[in-house]
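All protein chains but one are shown at their positions in the complex.
Chain nomenclature is as follows: A and B, assigned in order of appearance, with residue numbering initiated at 1 for each chain independently.
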Amino acid sequence: MKRLKTGMLLVTAVVFGIISVCSSAFAADVIKIGYTAPFTGSAAEFGTNGWRGIQMALDEINAKGVSIGGKKYTVEIVRYDSVCTPTDGAANLRKLALEDKVVTILGDHCSSVCNAISPLCEQFKIPGITIECAADNVTKPGNDFYFRMRASVGLMAPLFTPKIIEKFGPKSAGYLVVNDDYGLGLAKAVEEEFNKAGVKSALLETFERGNTDFTVNLVKIKQANPDVVFYAGSASEGAMILKQANEMGITKEIKFIGSEEMGEMELLSLAGAKAAEGTYAVALWGAVPEDFAKQVKDRFNAPMHYAIIFGYDALHVAVNAIQKAQSLDPVKIRDALKQTDYAGLQGHIQFFDFDGYKNQGKAAPSLIQWKNGERVPL
Amino acid sequence: MEVLFLQIGNGLIIGSVYALVALGLNMIWSITDIPDFAQGSFYVLAAYVGLFAVTLAGLPFVAALLLGMAVGALLAFLCERLLYRRWRERTFRDAARVQLLCAIALFFLFANVANALWTGKPRTFPAYMEGAVFGFSYMRINVLIAAIVLFVIVYLFIMKTKQGKAIRAASMDPGMAQVLGVNIDTVNSMVFAIGGALSGGAAVLVAPLYSVFPSMGDLPLLKALVVVILGGFGSVAGVLICGLGLGVIEALGAMYVSSAYQHGYAFFILILVLLLKPKGLFGRV
Partner (left out) sequence: MWNTNRIILGIMLFVLLAIPLFASSYIVYVVTLAMLFSMLTASYDFMTGFTGPLSFSHGAFYGIGAYTSALLTLKTGMSFWVAMPVSTLTVFVFAAIVGYPALKLRGHYFAVTTFFFGHFIYLVLLNSRDITKGPLGLGGIRPPESLFGINFGNMTAMYYLILFFGALMVVFLFVLVNSSIGKLLVSIRENEDLAQASGVNTAFYKVMAFSISSGFAGMAGSLFAHFFRLLHPSTFAWMTSEMIVIMFLVGGAGTLIGPIIGAGVVTFILELMRFAPEWRFIIWSILLIAILIIEPRGLAGLYNRIRGRRA
């Protein structure tokens, strides 16, 4: 007993020792870029994927090195876990800005966190690029220091809904969305567009992130029997929904149209080609170069995911701006970011101020359909 | 009518998962006074073990199920033996709370270990059976059948065997049982192992219907806590009835009231039942 207690004390001491050593590690001639993302909790898969993309970009960049004023630098990423909670995200940002003195910040993945850190980016005068936050209010009204590459939910909806209406001519639509800013925001935006075109709303069903059994929602959908069901949520939940809908024989009568996550290759590995067959999805990326997809596969043994692409693009955009600014002054980097003109994997990346948005990208989403385990563009 | 039938059926199937996790929790709770939150994480680890048994080792589903149960039992047994037991003597006032804190810590620990080892990415558990009847797949129906079989086994074990008698004695009055020669250490090890096995079994049973991911144990754990309290301590049948009942009520509530509050109905049922019967529906007084 006594020995065990001494042992435990020792373990505690060693852990603290490791911490102090790790935090004091420091190298010269590095550009520090911060990354805040959920690495634990129910949104962990997004942070994990974003980090994969950033690692891919990081290796490419450091292989060449970044030269500023004739001096060579390597890039170092300092990353912290936000657990998808605003208070943790704000702590991350303050630590990155004030303790680690990073020059640019990437992240976060959750809109609630993005909304918490965007004013802080402005306060500390450090440019930030969100990886995948989709709520409109992240850049609307936004501020001078926070950038978004992807289209927000309000910008996406008018771009893909006409294609759905043209293709199916639905009379009624149901919505099955995850109960967060992303799911509800997208459902609202799509509903608005649908209503304008005379498509009636049949029902709105929400579920909590981390839910596993959707039969209850699916039975309600079966009863309401809309022509199309618009789904917004993660690929994992979407896959379970498709499997369970298939089981109940709903997919034969009702068309499932998923948000961008349902256009991910991951859906296939999760739901299987059979359950995914015939499902439509909004796609944020078209064709990714084959060698990139292969690199991801070899390195992480993971299917392509948009967070990988977004993370990859985000770091490249940030480093390009640093190189263009030829300075490590965050304000100058911000100015260079505003001039971004970069051909990313997700499309052409530029930042605009328009319609009340600030520093917002204009990438246009498209529609795809799953056929025999392939993404077929429409 | 068909909709009602589907909802009740789905409710029963979800409910049987709650009931399985709750049965082990109930036995542990009523004998050792520990609300063993860690059961929620044994659920997660067992699901991963079952998944790897099928995908990597190519074992048949039944073998994966047994393996998952074994892993759950082993982990629960070890936690009791190495951790909870040291605070059992109750030499200070908050011993029970320390055990609770330890249980919560273990719950965080194992769920995050799964996250660190296998990332947050959900994984698919391959289907082991095709086909459906009346809108329920065979795999789904199997969950209910297996749950009932497991309940009968546990019931027979408790009622008919010598070890079962010891468990029953300990759950009624641990002090008296010890005087009468029941080895309380053995009883504790046994109930923890049974609890872990049931949680692990429940996880592997539903894994092919859902996905396997690190936070998959949260909801079953929460609902199992309610079922234990609703059913009352020390009643095997009470746990089964309340587990299935809660599943059905949630499904019907989601159908006819609002699905946004699907996981909140438990609160109303708890308040209602406990105000009428403060010891649960089937608890001994």
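One rule holds in what follows: contacts are C-beta pairs under 8 Å (C-beta built on N, C-alpha and C of every residue); 3 or more make two chains touch, one makes a residue touch a chain.
Worth saying up front: this structure is predicted, and the values here are computed from it rather than measured.
J.: For a quick check of understanding: of A:94, A:140, A:167 or A:338, which residue touches the chain that isn't displayed?
T.: Of these options, the touching residue for the absent chain is A:94.
J.: Looking at B:51, B:154 or B:229, which residue reaches the missing chain?
T.: Missing-chain contact among the listed residues: B:229.
J.: Of B:59, B:98, B:127 or B:184, which one is in contact with the hidden chain?
T.: Answer from the full complex: B:98 touches the omitted chain.
J.: Spell out the interface residues on subunit A facing the chain that's missing from view.
T.: Residues of subunit A in contact with the hidden chain: 4-5, 8-9, 11-12, 15-16, 19, 22-23, 37, 39-40, 47, 79-81, 84-87, 90-92, 94-95, 97-99, 111-112, 115-116, 135, 137, 179-181, 183-185, 206.
J.: Could you pull out which residues of subunit B are in touch with the chain that's been left out?
T.: Residues 29, 35, 83, 86-87, 92-95, 97-98, 100-102, 104-106, 108-109, 112-113, 115-116, 222, 225-226, 228-229, 258, 260-261, 263-264, 266-268, 270-271, 274-275, 278-280 of subunit B touch the chain absent from view.
As a working rule, only the chains that are shown with their structure count from here on.
J.: Between subunit A and subunit B, what distance separates the C-alpha centroids? Give it in angstrom.
T.: Centre-to-centre distance between subunit A and subunit B: 35 Å.
J.: How about subunit A: which of its residues touch subunit B in the complex?
T.: 39-45, 47-49, 179, 205-208, 210-213, 215-217, 219-220, 222-223, 236, 239-240, 243-244, 247-249, 266, 269-272, 302
J.: Using the touch rule from the top, collect the residues of subunit B that touch subunit A in their complex.
T.: For this pair, the touching residues of subunit B are 3, 6-7, 10-11, 13-14, 112, 115, 119-124, 132, 135-137, 140, 206, 209-211, 213-216, 218-219, 250-251, 254-255, 259-260, 262-263.
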